[in-house]
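Here is the structure we will look at.
A single protein chain has been omitted from the complex, and every remaining protein chain is retained in its original position.
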Amino acid sequence: MRLPVFYFRILEVIALTNNILFVDHLEKYFFTYQGIVKAVDGISFFIKEGETFGLVGESGSGKSTVAYTVVGMYRPTKGKIIYKGDKDISQDSRKRPLAIKKEIQIVYQDPGTSLNPSMTIKDILELPLKVHNISKNHEDRIKKVKELLEMVQLPVSYTYKYPSMIGGGEKQMVAIARALATNPSFVLLDEPTSALDVSVQAKLINMLIQFQKKFKLSYLFITHDLSLMRNVASRVAIMYLGKLCEIAPSSEFFKNPLHPYTQMLLSSIPVISDEEEALKPKKIISKGEIPSPVNIPPGCSFHFRCHKKMDICSCEDPIITEVNEGHTVRCHLYTK
Amino acid sequence: MQKKSLTQEELSRRWENIRRNWYKFSRNPLSITGLVMICIILFFTIFAPFVSPYPESAGKFINFYEASQPPSLNHLCGTDAFGRDILTRIFFGCRYSLIMGVTVLLLIVPVGVVLGLIAGYHRGSWLEIVIMRITDIFIAVPPLILALAVCSVLTPSIFNAMLAISIAWWPWYTRLVYGIASSLKEEFFVKSAEVTGANKMYILFREILLNCISPILTKMSLDMGWIILIGSSLSFVGLGAQPPTPDLGSMVADGSKYLPDQWWISVFPAFAIMLIVLSFNLFGDGIRDTLGVERG
Amino acid sequence: MSKSVKILLVTLCLIGILSLGVASAAERPFRTNWSWPTYIDPAVGSDFSSSTALVNLYDTLFYPDIKGDPQPHIAESWEVSADGLVWTIHLRQGIKFHDGTELTAEDVKFSMDRLITIGEGYAYLFKVIKSTEVLDKYTVVFHLNHPFGPFEAVMYRFYILNKDLVMANIERPGPYGDMGDYGKQYLLTHDAGSGPYMVKAFPLEEYLLMTIHPNYWIPIDPNAPDEYKMIGTCEPVTVRTAMSRRELEIADRWQPVEALDALEKINGIKIGEFDSGLSYYYMVNTKKPPTDDIHFRKAMAWALDYKTVINKVFPGSIQSRGPVNQSLPGADPTIFQYQRNLDKAMAELKQSKYYNQLDEYPVVVAFPSVPADNEKMALLFMSNMADIGIKVETLKVPWASIIEIMASEETSSHVAGVSVAPHYPEAGSLLESRYKSDSVATWEQNEWLLDSKFDAMIEDALKTVNREERFVKYSKTQQYIMDLCPTLFIFDMMAKHPYQVGYIDWPAARGEVIPVMGYNLAGRFIKVYPDKRAELLK
Amino acid sequence: MGRTIKFIAKRLAFSVFVLVGLSILIFVIARVMPGNPARMALGARAPEWVVERLREEMHLNEPLYVQYYYWAKGALHGNFGISLVTRRSVANDIKAFFPASLELALYAGIFMGIIGIVLGTISGWYANTWVDNLVRIISYMGIVTPSFVFAIFFVLIFSYVLEILPTIGRLTPGVVPPPSVTGVITFDALITGRFDVFFDALKHLLLPAISLAMGPLSQEARITRASLVDNVQKDYIASERSCGIPERTIMFKYLLKPSLIPTITIYGLDFASILGNAFLVELIFNWPGLSRYGMNAMLQKDLNAITAVVLVLGLVFIIANIVVDLTVGYLDPRIGLGTERSSE
Partner (left out) sequence: MTKPLLEIKNLHVWFKVFGGILRVLDGVNFTVMSEEKVGLVGETGCGKTTTMKAIMRLLSMPPAIIPKGEILFKGKDILRMNRAELQQIRKEKISMIFQDPTAALNPVFTIGTQIQDAVRFSGKSGRKMKKDEIKARAMQVLKEVSLPDQERVLHNYPIQLSGGMRQRVCISMALVSASELIIGDEPETSLDVTIKDQILRLLKELVEKHNTSIILISHALGTVKNMTDKVYVMYAGTMVELAKTKDLFAHPLHPYSKGLLAAIPRLTGGGIGEGIDGHIPEYINPPKGCRFHPRCKQVMPMCKDKKPPLFKVSEKHEVACFLFQNFGGDCIDK
């Protein structure tokens, strides 16, 4: 009974709107020799159908773990993941029904490791087609593979190439094609462009936005790049050490960042124009580093980097509060 | 029709790949030397009955009146204490050595690889524990000692020697594949196949095994040499092939009794062993460099 | 950096100093080599190396002369009762063990009881002894179960232990009840004898080092070795090197022909040859097809090329005549001898029931991997048999496996190539150990003869105390065996020991051969001349 | 430090497991063989009741697992049974033979370490020059030549043709060995101040040790070269160069240390296998070592000795591995002691 207000609010939202995904008090712990790593420590959010939900955080914040848990690579330690309002998918991929696997796809951060280096592009793209019985026979599959390649604007001659023969951006295109091969309705994008140059990133992002419209996709978009997030996400969540600090609609988020961590992040972004400079919160100097997730500081895990630290912060973990419509924040500054 | 042309396209791609690897391989004169040596050895081995000067020397032939003759034009490597032509016996001996190497590899690679794949992919489960702990036990003694222990229990014969070496050697493949598989298991391409819904066989034998092939091939080509070496050590103590089968290790062992005067009896077979092992080593190193497997 | 330089310097220094020689402590060292293992416990040891060591460390009641006849030794005199069942031995007085205590009848009784209780080694020779009785300090009486002709000869294998010393070193508990381990552990590396040499050091598998017993009761020639070392290796390369460096005085007898040729070429080295009493047999399994057929066996006997064997494979040896080595007392010199004759071989083979299916019945010949010449013999056999269409397969195995293979009828091979020596110098020894039913499943009989008629014949012969009568009976049994053709009698082996003729005097090489295993290497009869050795080393 | 102790404890616990497994494996291998070991031990003519007594004593008439139980019970008390060949307790035999093998392995290890690393370093530093090629050819020859071939050649050259080094045993006949303190003659000689004995023993050690070391030595040289060549391209070497650190310091300090890590890993394994693989060399040089003892045991089917020797070799292997891991862990802080593994 930690978050009563928010909880009921969420239930209400579920009842009213069409949510593609609802993550409820998700926890994912890893037990290592150094101790328990609370990679995801009780987060809740929902993603509406057709929207892009952005998840931002530094490395080690647990944002990728959220994605991997949703897609079924990990079994949640606690909490629920509800797909399309009624399907509980809080299992790992082995137990997950094939139909759900078809619906939820993922694009990984590093195209270098997400494509099997010993397989041709054809082999890679064929797998989802085979598994989900999308194409009936060999010729059909080849045809479909070529269609997929055309869809992501890659030459058909790539069919029999190996991933090592093509560029990083192109590999990521293949990864996207693979994700879209099953006609999913929900795609997780785990920092899909962080390994790419800006020129390539632009092209890729535009393509993703285009696909979203065309196939009515919902995205969970994970990145550490706030500028990018501003341009793709309709709602943004900030994650720090396994917990969500702030969730807000995109425009609100960048205009009126509430959480000190959000403010610090925003102020750290290098920008190229004066208009952008004006948006950045002033005079917040970033300090400290994200601590190891094995020894999370007591109280608010952000307190010792926080420029607005209060006494209460070091002993008590704040609860999530809704400050404005759809804008929630987890900070003692905003709890009454 | 369309399918056929596609396969051709695929084939040409594969062919291109092979050619590229060949190009890389052929850049290194040592690897080429190894390959050429292997080819020569293979030639003499396969055609031993036709190219060897006295093919009967490989069998139950004896002629004590021509025993222990030094190298001459008649007998390029001399004759042994039985009056048999040593060169002939070396050709046939290489044949048995190669058969031994190939057979042992055929026996152990599938077993070792499959066990390694299973253990690696199930890292953290009881399957891994069972397989890898058994492997650890087998690995805790030097292979030669284990092979010797097993061999000493059995009647000496070339087949039993192979069996003994296999028992001592399979865990190294399990360990190799396990190492790769258990790290590949965490790779995103495996994860993505899992998430997509591919079944276990596909993941083990396509996604993971494909990536193990280079190191396995490399290890196999290097191991050929080692297996032959161990086999010859077993023969050296009399646990190898039965006479009159020509066997390089026992030829060295028997010949060493006639040193230093009849040096040719043991020196030439010793060189033959060195040559075979050397050629497989050179070839294996070439493959390793070509396929880009880590050294170690 | 500096550390590695230091290490390098030290290594260089070491290599420099390496050329410094180290002088030997002994003046007249004598070294010979044998195959491991060597047991110096009289109740355990029975093979070549053990016998050699035991002869040097211990004294026996009788000592064989060069004909093998018994001479008094510890026994000053002896009598046998008319029924042949009681032997009374009078001991020589004043004989001292190595620790100074006197040898008495108690020690003799103790040694015999110990040997029989433990039951290993040569104990089987003494089955005949019912009890031992101490009459007085210097008189001992043996009571026998039945009359036993070769009693004195058997006694060459009875070594007298120092009872007090053994009893002082018993480890309890052990398998022998009150007697604990009967001193077995102690006697593994120590001696308790009165012989001319005593154990100084015995690092196992390395060497047995003995020094001369300064107060031996028989005066020893001043040129006899003062140190006697038995080195445990037979590797030809090693032997060869050691011989040429004069670090080995007498080498073992298992060196291959080629090695002997090479050694003979070295200045000061000669091959000492004498009949060893050992015969080399191809023991044919008479119960296993196809060798269960007597015609088949005879065909093999006709087909074998004996001439090549004695000329090329084991040059210098003599073709065997019958089952008993011709040098042994009691051997029948008139017995039939096979020669290679392919016509006769074919004739016999045609009578065999396996004639039409020779390919289905390959003959497996098992032989020990050491000595190397065994393999030549096997290949010659293979090639000879091929001449009459018999297929032969070889089974070259370590000695231990030979024993194992021969241990049961199922595992034993068709032919086993083994050489056997008599346990005491008389034909009866070989006949008994080779063919009597109770020796099947041992490495001395692969024939699986199990012939009760033969058993009765040899038992009767052995019980005959009169020597001439006994020998007549021996002849009959030899003839009987010959008719069964259970064995290919190949050759009587010449022992060929390379030795340093340049600086040692070895009676056996001069022809003074004692036909009992081990006695020819008794150190006290050998003379070593260090001056001549030094000269050869120059 | 606590971490190291924990690591060692964990590894030791694991090695106990491996040793138990190994003992079962070898026990089964040794006992499934046909034949009657008691009979073989006692010779041809021992009466049946003597054989039966020995079988009884060795529990050979019991089922296999009962035999193992007796064996394991004894082994826990350091009693590995009686050797059928030497008739002594196997534990005593091993005590007698092990130091000789250890001595051989130690000196072989010294040669292997020094020469291997020096050759490898030279070769790596002068990569792709004629020096490098020469070293590589030498190391190839070293790797492909079986140790027994080396041994035979060495005996021929040094002791037969040149007559400068002895071939048999650990000491020249007649030299009185020093009192046994460690069992390793060279050490004993030094402890007791017998330098003549020390040098004599060293002379005897030289050939067998080098024959044994040749193969592993070449391996070390190759590994060292490879990792040197690999590491010289690393960013940190560039970074150290850009800081103006002189080439010599980079070579002998910053480059050598990380490059030696794979060498040391291989070194440990090679050292352990030297002990086991030495039997051919021990045979040729008549070296009274453990592995020759082991081989004889195997050829003569000496059950208890086989089991014990294999276990001792396994133990050495395990200890060598632990030492290697500790050394590498000490040299390379990246390699945490104890496997890092996460589970869900």
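Note that the chains are named A, B, C and D in the order they appear, and that numbering of residues resets to 1 at the start of each chain.
We take it that a contact is a pair of C-beta atoms (placed from the backbone, for glycine too) under 8 Å apart; a residue touches a chain by one contact, two chains touch by 3 or more.
Just so it is clear, the structure is predicted and the values come from calculations on it, not from any experiment.
For the chain missing from the display, the contacting residue among A:164, A:268 or A:335 is A:268, taking the whole complex into account.
Of the listed residues D:144, D:205, D:261 or D:318, the one in contact with the hidden chain in the full complex is D:261. Contact with the undisplayed chain is limited, among D:13, D:76, D:162 or D:243, to D:243.
The omitted chain makes contact with chain A at the following residues, 58-59, 167, 169, 197-203, 205-206, 224-228, 230-231, 250-251, 254, 264-273, 275-276, 279-280, 285-287, 289-290.
Mapped onto chain D, the footprint of the missing chain covers residues 232-246, 249, 253-254, 257-258, 261, 331-334.
We take it that only the chains that are shown with their structure count from here on.
Centrality annotation: D (chain centre taken as mean Cα position, compared with the mean over all protein Cα atoms). Chain B has its Cα centroid 50 Å from the Cα centroid of chain A. The geometric centre of chain B is 24 Å away from that of chain D, both derived from CA atoms.
Centroids built from CA atoms put chain C at 87 Å from chain A. Counting only residues that touch two or more partner chains, chain B has 152, 238, 256, 259-260.
In the complex of the two chains, the chain D residues touching chain C come out as 34-36, 39-40, 42-47, 49-50, 53, 57, 85-88, 93, 96-97, 114, 118, 152, 155-156, 159-160, 163-170, 172-177, 196-197, 199-200, 202-203, 206, 252, 283-286, 288, 292-293, 296, 299-301.
Of all residues in chain B, only 2-3, 6, 9-10, 13, 17, 187-198, 202, 206-207, 210-211, 213 touch chain A in the complex they form. Those residues of chain B whose C-beta lies close enough to touch chain D in the complex are 124, 133-134, 136-138, 140-142, 144-146, 148-154, 225, 229, 232-233, 236-238, 252-253, 256, 259-260, 263, 266, 270, 273-274, 277-278, 281-282, 295-296.
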